[in-house]
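Supplied in structure tokens, the structure appears directly below.
For this view, one protein chain was removed and the others were kept in their places.
== chain A ==
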Amino acid sequence: MDNEKLIHAIERYERSWLLFALVMIVVFLIFIGYTLTGFAFYVPSAAERIDPTTVRNEGSLFANPRVEKTGDNVYTAYVLAQAFTFLPNEIRVPKGAKVVFYVTSPDVQHGFHIRGTNVNVQVIPGEVGKVEHTFNEAGEYLVICNEYCGLGHQDMIGKIIVEDK
């Protein structure tokens, strides 16, 4: 085949390939948009900004890290991720409950990943991150710090216990 013909053939294939690539990417974007309509509560949002040096002080939302029942089958957890534990270290909620997590750090950055779920938040001093999750299965869930935070990082692990009602 001479060069002209060859180039034309290749260019035709290349155009189809690019079209295919673009269509594929648009389809991905549509799927992503779809997940956002149903699961936007997994996108960590900023509840407020907070001074990391005083979060533990009296009067702060996080002075007393805790889980509260805040509605019909809704629980709110105020979690402090700090070197090298989560407070409260154990969270108990009943099966089927929606849990709203507020997470912040008084020291360095941490991660807040509830293993086996899509709750995966970067915990940043100065930010209060908010995410929600509904636990539909009873059992023990591990909360794993997945951002390097110092020598104790690998052992910074918390627990969520979802109880059968």
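In this text, contacts are C-beta pairs under 8 Å (C-beta built on N, C-alpha and C of every residue); 3 or more make two chains touch, one makes a residue touch a chain; residues count from 1.
Note that in this section contacts and distances are computed from a predicted model.
Of the names listed as "Light-independent protochlorophyllide reductase subunit N", "Ferredoxin", "Cytochrome c oxidase subunit 1" or "Sulfur relay protein, TusE/DsrC/DsvC family", the one that matches the UniProt record for the absent chain is "Cytochrome c oxidase subunit 1". Residue-wise, the contact with the chain that is not shown comes from A:109, picked out of A:76, A:109 or A:134. The omitted chain makes contact with chain A at the following residues, 3, 6-7, 10-11, 13-14, 17-18, 21-22, 25, 28-29, 31-32, 35-36, 39-40, 42-47, 49-53, 83, 107-109, 111, 113, 115-116, 118-122, 124-130, 142, 144-155, 157.
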